[in-house]
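Have a look at this one.
Note that one protein chain of the assembly has been removed; the remaining protein chains are unaltered in position.
We just call them A and B in the order they show up, numbering each chain from 1.
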Amino acid sequence: MSAFKDFDTTWVMVVDIDKCTGCGACMAACQTENNIAPQPDASNKLRTVSWMTVYELSNKMPFPDHDMAYLPRPCMQCGNPPCVSVCPVIATDKNENGGIVSQIYPRCIGCRYCVAACPYHARVFGWYDPVWPEGMQKTLTPLTSTRPRGVVEKCNFCHHRLNLAKDAARAQGKNPEDLEDGAYKPSCAEICPTGAISFGDAKNAKHKVHELIKSPNAFRLLERLGTKPQVYYYSKREWVRRQGDNYLKSEKV
Amino acid sequence: MGIDRRAFIGLVAGGVAGTLFTPIPWKMADDLSIWSQNWSWIPRVPKGPVAYAYTSSKLCPSGTGLKVMTVGGAPVTAAGNPDHPLSQGGVSSIGRSETYMLYSPARVKSPLKKVNGKFEPVTWEEALTALAEKCKAAGAKIACVSGDQTGTANEVLSAFIAKQGSSAYYMVPSEKQSAAKAWSLMGGAGQPGFDVDNADCVFILGADMFETWGSSIRNRKAFGASRDASGDAKAAFIYAGPERDGTGSVCDAWIPVKPGDLAMVALGVAWILMEAGAMPSGPGAAEFVSYVKSNCSPDKVEAACGLKPAVLVGVAKMLAGAKAPLVVPGSPCGQGGSAAAFMAGMALNMLLGRINKPGGVVALPALPKAVDGAMDQADILKNDLLAFLKDAGAGKAPEAVLFYEANPAYGLPEADAMAEAIAKIPFKVSFASFMDETAALCDLVLPNSLTLERFDDVASPYGVAFNVYSLVKPLTKPIYDTRTTADFILALAEKMGASLGFASMEEVLKAKVEALALAGGFIAKDVQPWQALAGSSAPEPSADLWADLEGGYAWVLAAGAEQTGLGYAGGVLAKAVKPIEGKVVLAPYARQTSGTPVMGIPAQNLTIVPDNELINTATFVKMNAETASWFGVSEGSSITIEGAGQKLPVKVHLSENVMTGVIAAPLGFGHSAFDQYSKGKGVNILRVLAARVEEGAGVAVWDGAAVNIA
Partner (left out) sequence: MEKKSGKAGGVGGFILLFLVGLVGSLIVGWVVFPSLLFSQKTQPIRFSHTVHAEQGMECEQCHYLTEDGQFMGLPSTESCADCHPDETGEDTPNGKEIDKFVNEYGKTGAQVPWLVYQYQPDNVFFSHSAHQGFQCTDSGCHPPVETMDAPPVYEENRITGYSKQTMKMWQCERCHAQMGTSNACYVCHK
């Protein structure tokens, strides 16, 4: 389909849906790690900025046969990112080893083609200038630059943490291109109270996710679109896996 | 010399041509494009060395250890401390808020005194003098209300009022207090703890243990560790409660049970276990057996709660077949839990022989106190805040009341009546860090410094199976003109000539740590306390406990209190087990995203609150389609909930996660105080929630209540 290169390192996230209690700690971790401003009108989700969103899934059965699950959704860092090919100014690209889809805010012109192209709703448009209550800007992290209104932003697997992990590896005389399992972890994966989020290099046999993604219980969202997401989900529940794509009733998952 | 038109054109053309060979146009274009990205009102990110500092969260009830990232020395973000047993790297959205809440617009920025109904700033010295006078005048007619469930500050405050001759010290009701009352009715000793880490079958009786019950991060870590995606689950979890919530959604099974029926269901399981040969013994066992035999057979449970006998048999089989079964009773909303349900759940643990066993119930012996004259925690927990405030409402209030980390005007059932009662107290002081509903009613507001600004501690949050102690130390100077309340109280006592023997909270904590060192225990580093409970030999005690605690490590003591008088309290149970009468039962639930009563909704959490709980200013309650059909309502319908003499407008969200006959409603909204992130967002469900008193136990319960829908 498209000419995106296969990288030696492929950072993947594996979310164990059966462990997610929907507590929102991942979202809280993401907001402050990535300098997303608190939003006084966020009780209406129409224009909120959130890179990680927890969705509630339902098996659509009436009580008492009903079952539910939570699905945290970061950016999928697709192998074939539909957002990249539509960007008129190359503000977003997939060109670095590891496969994380970049987003450069000063380059973005706010046309929102990428928002429309993303089948996962992973991209958000900043409708408002990021304003912190007086003094609270002192808790900004040096890790992610702030964005003005009018540009698109999205999860980048806390890419700054990859840079920091590489720096640490260099300082310790290790190979920055062959990080140990756990040396690089996004903020959500680090903070998750049940440990539902695993992270690592899918191509590195020493990383736990290398095996995890081969499980028959592992799946990706809308896999048949050919987007090749780098986020995997895991559930032992068949109905959950079935909601990962638009399956016909007769189809087996 | 004149210039004609042609010469002028020559000059301009020369100028333009020349300019093109200078950097002016190119540099200007470049610089202007850079300038266009410098928005003065959009903050720049800080520069400076990144470092990490360790402390523990006081805002989060789970008492997690924090790893705080600092930039140039200033705290920036809070993550879980991977070396702390209560967090192991995990942290809740509340713990995460510890850094930015330093700058919450709702913070009280200096001491305030109410003059003609309005707050005016005063100095700390003026406040100290004013309060000393009032306290002197009040004498023994002084009371204190504390919402700090884990801190040694309670020792300072209770010793202070004890010196005045008062023992009117009240804790804000919590799971801890509900459990303490029920446990003492059973003759149990110590603070009940549940060794979830070593259990292989956990029957959760109502407790929302992965959200609000106990040290919930610890619970979630234990749950997570029991199910590695690459293998089979090492422990089974069954949840019984009115709603399939955060806890229920990840458990292997959900048993729908209304709040008032939890005890009945547990006793139904007990009936089956007894039929299979389990024999209760000890105090109250005879009454227990006769009550259960005649009232709790599976068919009777089915008649009362609508549960199929096969479900109960299934639970009983799983528990009986497990090597280390555990029953965890608690409230689905984190407060106002049923004593009957607790006793029934504990009776199951006793029937299964799970007291003082790895993976069972381990009650914690009380830790040594540091402050002379401080009240015992067990005694404090006997005092009933609800009864106290009802008396105050009836005009029997003491002269002066101190509110520490407590917001009873918002966070108690029948909240309107509570706020009215508080308003009737002649002189009231709040030590709130944020301008909450209670502080707004007070005559003096003396802001407590926040977690990252003060010395404090976290001792054994409710629910953990081992005594655990961690230190809270200041990582930054107070941002505003605030003080550590304990420091202020020590100075106040000194001024009133009733010194407590310490000059600062830091000194108190050093004394506490010294006392702990004598009690044994170890630093949880290589050996974790649950491993010690399971039989691993405990390491040597720390050589320098204070230094280890300052480094963010936790001191633990893995030993259960000896149970000499523990019994089944059959007589009490027989009276206390009673369903909630009514067509629909309101089952409140609490989520960490909406914060706690003393902090409001953390600024960043408003984004995380899901849109099936809150949209704009409307609170959504959940009911299933069948319940909705009773009232002819559908998704998004506006309804009014009536209860406790109040009416609240809410909207309907249809959810099959809620059992029939139950309306699940989120707590934590509808603040009338705090800032733009909390104020006016939704309604406070506690306003329509009436507390019921369980007969026999004499305990107020509000994990559910009958309500009318209009």
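Some notes on this structure:
Heads up, the rule we're going with is that contacts are C-beta pairs under 8 Å (C-beta built on N, C-alpha and C of every residue); 3 or more make two chains touch, one makes a residue touch a chain.
In this text, all values refer to a predicted model and were calculated from it rather than measured experimentally.
Among A:143, A:191 or A:231, only A:143 touches the chain left out of the display. On the side of subunit B, touch with the chain left out of the figure occurs at residues 1-4, 6-19, 21-24, 27-28, 31-32, 34-35, 37-38, 44-45, 47, 49-50, 72.
Residues 93, 95-97, 100, 102, 104-106, 143-146, 156, 159-160, 163-164, 166-172, 176 are the ones on subunit A that touch the missing chain.
Criterion: only the chains that are shown with their structure count from here on.
If each chain is reduced to the centroid of its CA atoms, subunit A and subunit B end up 30 Å from each other.
Residues of subunit A touching subunit B in their complex: 14, 16, 18-25, 27-29, 31-33, 35-36, 38-45, 48-50, 54, 56, 58, 61-64, 66-70, 106, 129-146, 148, 187, 190-196, 198, 208, 211-212, 215, 217, 234. Those residues of subunit B lying in contact with subunit A across their complex are 37, 39, 41-48, 50, 69, 71, 74-77, 79-80, 89-93, 96-97, 99-100, 102-105, 210-211, 216-217, 220-221, 223-225, 227, 229-230, 244, 246-247, 249-250, 256, 479, 591-593, 602-612, 614-617, 624-626, 656-660, 675-677, 681-682.
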